[in-house]
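Below is one structure, written out as structure tokens; the observations come after it.
A single protein chain has been omitted; all remaining protein chains appear in their positions.
To keep things simple, chains are lettered A and B as they appear, and every chain counts its residues starting from 1.
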Amino acid sequence: MTQSTLSSSVSRPRPGENTWTWLLKVATGPLLLLVLALHFTVNHYLGSTSSGLMTYEDVIRYFQNPLIVAIEILFLVTVVTHSLLGFHGILLDMHPPRSLLVLSTWLHVIIGVSAVAYGIWLALTIASLGT
Amino acid sequence: MDITRNQPSARRFWSWFIPFRRDIGSWAFALNRATAIGLTIYLFLHLIILGKLAQGPGAYDQFLELTENPFIKFGEWLVVAAAILHGLNGIRIILTTLGVGITRQKQLFFGLMAIALVVILIFTARMY
Partner (left out) sequence: MSEMWKITLRVHRQKEGEAPHFDNFTMEVNPDEYVIDAVERAWAFHDRTVCFRHACHHSTCGACGMRVNGVEKLTCITLMRDVTSNGATLRVEPLRNFPVVSDLAVDMGHFYRKMERVGARAVLPVSEAEIENPPGEWPPQDAQYIRLSDCIECGLCISACPVMATTPEYLGPAPLAAAQDNGIRRKPELLSVVDCEDGVWRCHSVFECTAVCPSFVDPARRIMDLRRQVVGARLRNLFGKA
């Protein structure tokens, strides 16, 4: 009889990913595409020289508009969420041991929250540099 | 007998990126996964570098000089190309999940990649 190294957890589904995390990943994708297009166009094609934000002063001036600050923060939240959910999905594709998965999930959450917090701080700091 | 050979294993993740002799979907998957990993690494580097803005004009403008380096410029080109390819492939995934174009998913992929190529060419012309 062939001895299989495969586990027999067919009847014990693991909750590492579900409808809601997948929907979040799929919703943030197209949203960030739109915001990315805006972000990229402004950064590289608009402005007084039509070459985008070329100097420190250009960036500071750009961040004086509160709508811009809001859009950049939205961009940050969507791209961090989408990329970390995707990265987590890649790890799930390798079916890690439960303990490693729990550690990784927490790391992703900590990195995500930290990145968003740092980004919001940075956006508000840059906006305040122009006053 | 070593019956662990030929069985699924996390160590075989490299096979995701070697889709030779496979159908076009495997190439799309390899492209999507490679661009995903590259873009994630770039994202966090980008966030860290932007911290220079908070250090004042000297630090940021010094960094801007670095971006004129041809290797850095090529890296930036790679990032934008990756974002376009990953984004349009993602649209294919959303459409097929909704059942749109599922019987024509290969044509959908080729069509979206053609759009991606055009956008990348336009962007390249502007960049260089």
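Operating definition for what follows: contacts are C-beta pairs under 8 Å (C-beta built on N, C-alpha and C of every residue); 3 or more make two chains touch, one makes a residue touch a chain.
All figures in this text were calculated on a predicted structure; none of them were measured in a lab.
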For the full complex, can you list every visible chain touched by the one that's not shown? A, B
Which residue from A:23, A:37, A:103 or A:124 sits in contact with the chain not drawn here? A:23
Touching residue (missing chain; options B:7, B:55 or B:69): B:7
Logged for subunit A, residues touching the omitted partner chain are 2, 4-11, 13-23, 89, 92-95
Chain not shown, touching residues in subunit B: 1, 3-10, 12-13, 15-16, 19-23, 25-26, 28-29, 32-33, 92-93, 96-99, 102-103, 105-106
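Here, only the chains that are shown with their structure count from here on.
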The answer for subunit B against subunit A in the complex is residues 3-4, 7-8, 10, 13, 33, 36-37, 39-40, 43-44, 47, 50-51, 53-54, 56-57, 60-61, 64, 80, 83, 87, 90-91, 93-94, 97, 126
Per the touch rule above, subunit A residues touching subunit B in the complex are 2-6, 26, 29-30, 33, 36, 40, 44-45, 54-57, 59, 76, 79-80, 83-84, 86-87, 90, 93-96, 115, 118-119, 122, 125-126, 129
